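Missing here is one protein chain; the remaining ones are kept as they sit in the complex.
Moving on, here comes chain A:
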């Protein structure tokens, strides 16, 4: 977050601060070897549901939308560092409540019209309007007037004002350290009103943005073709002329096709059953890029359901799980975790030790809690490999301390339902584990560990709600600079306090492995981009 640090050091002197885009844009050195041209093929198993940035929230459409649209803010490719996007620069008021964005001049939509401040206002009004049914609407809750939008009593956000065609002023109702990250989310992409109105609910099949690529062709259920936006406002990119996304391809089939040179990147990664085989072949291993991801796999313990309402029982379960063995079961594609945050996330507590694996101590704790003979419970799990296998390992570990867990292996939607309704005593999160929406520690709290998500249907499956911790989290988010060390220390403290209550067993942080064809060029970090998953399409290129 170097950008924000620069901002704060200067803020001591200035009443309000302003940065020219030129001063901020020292972000990414274009690859000197990059050659323009070429057409690559990416595969996915599942169909692309929509390319509407207000609605798309899937594995496969997230990075596609990133390449078709832009928001006011963006990230330096391959990193979690913010950089300006459609905003050339911005000013923040001293109290951190008002942001003035100066738009980049001369940016045009794919339909040729110039983007203005009206479009910014329209886009933010649209995504927060309940009629749009955006899964991301809640991210904008700190903008003034959000509540009136959410309950349907207003049709415009009162906090978003068009100052002039090149300037937008956004007023918040509370300080929000994550606001600039929110402005970089897909949900905050700028869309042209006339195109949205022309297509109505079908806008998701006829997207028009300002992004590096435009949608050239979409054969439903078969393929999408993206063509280079030759008018793109960032000079020199994208490199590729065309990207073809073929959908409906099983990961195993995609891998076979990659090996025959028919595919450039299998979007769903290397299938678990083939991982060892690929990694034991030096030529293939050389084409695999490994990186961290902002993800944690965990077991939730429902603190409202006996016997997990007893802290000692939760601690005992935390000590009983052999995380090392579970990571081995998935071919070492993860590292054991001891806290909710993944290690690459700012605010991760490096010195925190967590609960060490110790079955005897766990048994002793259980006895102390009055369960010397153990108890019976249920472990919910999503029914796709490797999750049932992991559940069996958890079951065996629990057996060793006398707890007998009945595995409920169900479809994803059913596990989510049981978790939200509070009916599941234990859930292994695999397949539904939390992946950060944006690289900030707050994103691992509210919906999954805070009181906000603990209600009926919420994603906080432990139903854990501690008002004191909630208050500290709110305080941490009222800083203006997300990277303020004090703020990050507060977040570390929040998660350590959560772990004292042990509503989760953090199990592992999955690593990401992207396989690519021989001709794919560009820095490795572009293939494990923490934001554009799986690949940052705007900056990769082909060598032949």
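Observations on the model:
As a convention for this text, a contact is a pair of C-beta atoms (placed from the backbone, for glycine too) under 8 Å apart; a residue touches a chain by one contact, two chains touch by 3 or more; residues count from 1.
Everything below uses one rule, namely that contacts and distances are computed from a predicted model.
This figure omits one chain of the complex; the name its UniProt record holds, of "PAP2 superfamily protein", "Sulfurtransferase", "Cell shape-determining protein MreC" or "Glutathione ABC transporter permease", is "Glutathione ABC transporter permease".
Touch with the chain that is not drawn comes from one residue among A:222, A:324, A:376 or A:478, which is A:222. Only one of the listed residues, A:303, A:416, A:449 or A:520, touches the absent chain: A:416. Checked against the hidden chain, the listed residues A:67, A:123, A:189 or A:249 yield one contact partner: A:249. Check A:205, A:274, A:325 or A:389 against the missing chain and you find that the one touching it is A:205. Although one chain is not shown, part of chain A still touches it, namely residues 46-47, 49-50, 52, 55, 57, 130-131, 133, 135-139, 141, 150-152, 201-202, 204-205, 219-222, 246-250, 252-253, 256-257, 260, 262, 411-414, 416-418, 420, 434, 437, 446-447, 452, 455-459.
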